[in-house]
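What you see is the complex with one protein chain gone and the rest in place.
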Amino acid sequence: MIIVLRPDATKKQTDHLVAKIKELGLKPWISKGVERTIIGVIGEEDIIRVQPLEVFPGVEKVLAILKPYKLASRDFKKENTIVDLGSGVKVGGQRLVVMAGPCSVEKEKLLIEIAKKVKKAGATVLRGGAFKPRTSPYAFQGLGLEGLKYLAKARAETGLKVVTELMDLRDIDMVVKYADMIQVGARNMQNFNLLKEVGKTKKPILLKRGMANTVKEFLMSAEYVLSEGNFNIVLCERGIRTFEDSTRFTFDTSAIPMVKNLSHLPIIADPSHATGKWGLVGPCAKASIAAGADGLIIEVHPKPEEAFSDGEQSLLPENFAKMMGEVRKVAEAVGREI
Amino acid sequence: MIIVLRPDATKKQTDHLVAKIKELGLKPWISKGVERTIIGVIGEEDIIRVQPLEVFPGVEKVLAILKPYKLASRDFKKENTIVDLGSGVKVGGQRLVVMAGPCSVEKEKLLIEIAKKVKKAGATVLRGGAFKPRTSPYAFQGLGLEGLKYLAKARAETGLKVVTELMDLRDIDMVVKYADMIQVGARNMQNFNLLKEVGKTKKPILLKRGMANTVKEFLMSAEYVLSEGNFNIVLCERGIRTFEDSTRFTFDTSAIPMVKNLSHLPIIADPSHATGKWGLVGPCAKASIAAGADGLIIEVHPKPEEAFSDGEQSLLPENFAKMMGEVRKVAEAVGREI
Amino acid sequence: MIIVLRPDATKKQTDHLVAKIKELGLKPWISKGVERTIIGVIGEEDIIRVQPLEVFPGVEKVLAILKPYKLASRDFKKENTIVDLGSGVKVGGQRLVVMAGPCSVEKEKLLIEIAKKVKKAGATVLRGGAFKPRTSPYAFQGLGLEGLKYLAKARAETGLKVVTELMDLRDIDMVVKYADMIQVGARNMQNFNLLKEVGKTKKPILLKRGMANTVKEFLMSAEYVLSEGNFNIVLCERGIRTFEDSTRFTFDTSAIPMVKNLSHLPIIADPSHATGKWGLVGPCAKASIAAGADGLIIEVHPKPEEAFSDGEQSLLPENFAKMMGEVRKVAEAVGREI
Partner (left out) sequence: MIIVLRPDATKKQTDHLVAKIKELGLKPWISKGVERTIIGVIGEEDIIRVQPLEVFPGVEKVLAILKPYKLASRDFKKENTIVDLGSGVKVGGQRLVVMAGPCSVEKEKLLIEIAKKVKKAGATVLRGGAFKPRTSPYAFQGLGLEGLKYLAKARAETGLKVVTELMDLRDIDMVVKYADMIQVGARNMQNFNLLKEVGKTKKPILLKRGMANTVKEFLMSAEYVLSEGNFNIVLCERGIRTFEDSTRFTFDTSAIPMVKNLSHLPIIADPSHATGKWGLVGPCAKASIAAGADGLIIEVHPKPEEAFSDGEQSLLPENFAKMMGEVRKVAEAVGREI
């Protein structure tokens, strides 16, 4: 922690600050520059991070030096984390994982039909929402428990693993029972109580980046799950909110190599939600893999016209299969496989 | 709803779309322009809003005409809603409401001291977090039930009303019991289940705008609460996320008159969280009132250096009193009073 | 300047960096913390600011301590700068300045009519574009020299001062000849050659904030003008680009007190361009003054339906007069006058 004093800071103010730092068991070092005095703080930065040092009289600004997350950091763990979903499906290794399925679970037969098709094309995880966060209270809100059961049936028939979103802590036992991986959606990335509870489950977690959250905050949210002892986290870049209005969100490709540099956790990409347009899903899926993503999560629906949600961004199964062929080539070009 | 067809849309595609519209019980009207054919849809727009019309072959884009919210709209209710917190404290009328207090509830004695001071300066509602959403799992998370009890004591001693945040549905009964007004924080603005449950309580709700949410989405979230029959909603502008990094968020002053135009619900401003700097709180508080806000929510702490959270943006009680004097003059200049 | 080394930085890397700092005539001080080594640099920060220190092997990050602007800073000049437009019109003092007029200069008679009306309502400066930056090459681009002449006539008839935009350096002599104040538009805030040339003129400059520029960059652009010896700069907040789409831009009210803290230069507000909706101009004008702005620039047009540009955000003269009455009250409430 570096504390920069104002040009007009008095000796009394400086002494007051130095005393406070020592009181916290830390060691201050003082450097008087031409224009400013600077106080460095040596010791556990976490102790002082939560102190509002900027309100001390005479302080101009406070600069943090260390990262605010620990367990999520690559400094903490050098080698890549590999998250095991069981039955040989692993995220973070040389083999990419592809999760695919409808936005929301609608009908049992339809879900199984989609599951078979995406499996055939190379997906190993089935996605589908039983609980749906919708901006309008009048829109379809998901089938709930019924939807979870359909997902379980689709798993039984195909051998695919199942990932589904948990929105409400009251549903956690249900979701833990039926899903192989719990998705924490973008709107819940900073629902800290939810993060703590899924941390306690030890289930694999798919943590989506919030639409207004920085990479640093993304890793801080992972830290919540990690701090409960759950290291089975897969991060997911799904677009951030910007002024650009030709896409639903702006897909932040550079977040993928950035996360890889900063953290040991695997990261996949969701080009369906990021772009909101099915015609852009393929190009962005290929871009993600080229940038180093460990996998993809893609919306697939055989009749997007009749989908209960997000039809605009769903691929037809045949387009999904075609995309998989293209993604496979890019994967090989960067030394990965599907 | 207006559907714009692609220049190369075929007759078959057009017929398919028209058939679908009729199937939904709506009436299409077709207009062939020089360059495009356009289909208008007459009838309940809500029926068709949830249909993914953009995926129909031949469709270029779909333009919504009506607002997606109803109950929150000024079309639905012309006159301003006034939310009654009891004991004569009302939000939305000619008299402004000022909510003030510490970011988080820390110690009983300190809280009561602050409560007395903010009351003396003109506040009628005490704010204070018993449950705190913190980006770091290692930061102070709030006192929970203990904090709620302190708030109740401060109310008993001062007569101030109490507003506090609900973060977790498991705590709803507790918060309903102790608070006069339930705050839904910015990070929960799209926690739809939470919105529905607070809607069922019929308690006054303080709904804060999400940091990445548009005014339209803000009103959609209010619609969730309204659709459960709870019309006691006070909206709160608290800054949005932008590229500007000299303030914590960017305070969107224009959202205040915009909400006033679009909705009958009252709206207050939170310049403390919006700016993140105590030196900017006063100017932005005055700006809010000048722009038509129905009140303010302000962080006040007698020893910001020792606050457990957000000390940088807290006003000293004496600065709060000074600000109130200034705000009072601006209020009078726009025909309001405190 | 503070340089934070990586945990694994070698002695050789550290020595290399220290040698470089000494080579620049600066003094390094080294502090070895528990987890990191930090090197502080004492001396003229400007010398080292342009060095890409982050690329030195072993460096993790570089933190600037001093502000990158000097002449624009309040550290450089404590008292407020007052810009004198002549004939008693001054910006930055206790009296507010109001600039008003049409977006673009269209017809001589109409311009004079508007000029008379805005003067009567209290404006002292006439605004109007002779050169118009338009996103479409097919839109009206301004009358050029003819427009400048109309402005001069309006000045002769009313005594109002004239502010108009300079877009192209080839027009600088013309604009200097006819205008009392040269506007540098938002799209040219980082047209550095233009800034240097208007700096050389010594004319009063109205520098508008770029739609994607931070307050720091805003002051850096002012620094370009100042560094040519022209201290007659009035800054103008006119909205920044964000995800919010119900307004044309997001009016950043907090930039006003922020600039006042950081700089001695006066700042006015342009609620017409910031909001893009005439119904929001009044509330945001009042908010600006309440937040401490030194004045306003407002679009006024008697027949917005027939305006060649930006009719949506123009006030009718009668609405402008009404707004002025309201703004006057707010001005008095904050100790200013119009």
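A few remarks follow.
Letters A, B and C mark the chains in the order given here, with residues in each chain numbered from 1 onward.
Keep in mind that, in the parts below, a contact is a pair of C-beta atoms (placed from the backbone, for glycine too) under 8 Å apart; a residue touches a chain by one contact, two chains touch by 3 or more.
The structure displayed is predicted, hence computed values, not measured ones.
Across C:Ser73, C:Asn191, C:Ser272 or C:Ser288, the single residue that touches the chain missing here is C:Asn191.
Screening A:Ala179, A:Leu280 or A:Leu315 against the full complex identifies A:Leu280 as the residue touching the chain left out. In the full complex, subunit C touches the hidden chain at residues 20, 46, 49-52, 54-56, 68-69, 133-141, 167-170, 187-188, 190-193, 195-196, 210-212, 217, 220-221, 223-224, 227, 241, 278, 304-305, 307-312, 314. Contact between subunit B and the absent chain runs through residues 2, 4, 7, 29, 31, 33-36, 38, 40, 42-44, 63, 65-66, 75, 241-243, 245.
In the full complex, subunit A contacts the hidden chain through residues 212, 214-216, 240, 242-247, 250-258, 261, 274-275, 279-280, 283-284, 286-292, 326, 329-330, 332-334.
Criterion: only the chains that are shown with their structure count from here on.
Taken pairwise by the contact criterion, the protein chains are fully connected, each one touching every other. Central chain by Cα centroid: B, whose mean Cα position is closest to the mean of all protein Cα atoms.
Comparing the contact residues of subunit B and subunit C by number shows a mostly shared set, over half of all numbers used being common to the two copies. Distance between chain centres (mean CA atoms), subunit A to subunit C: 38 Å. A straight line joining the Cα centres of subunit A and subunit B is 26 Å long. Work out the mean CA point of subunit B and of subunit C, and you get 31 Å between them. The set of subunit A residues touching two or more other chains comprises 241.
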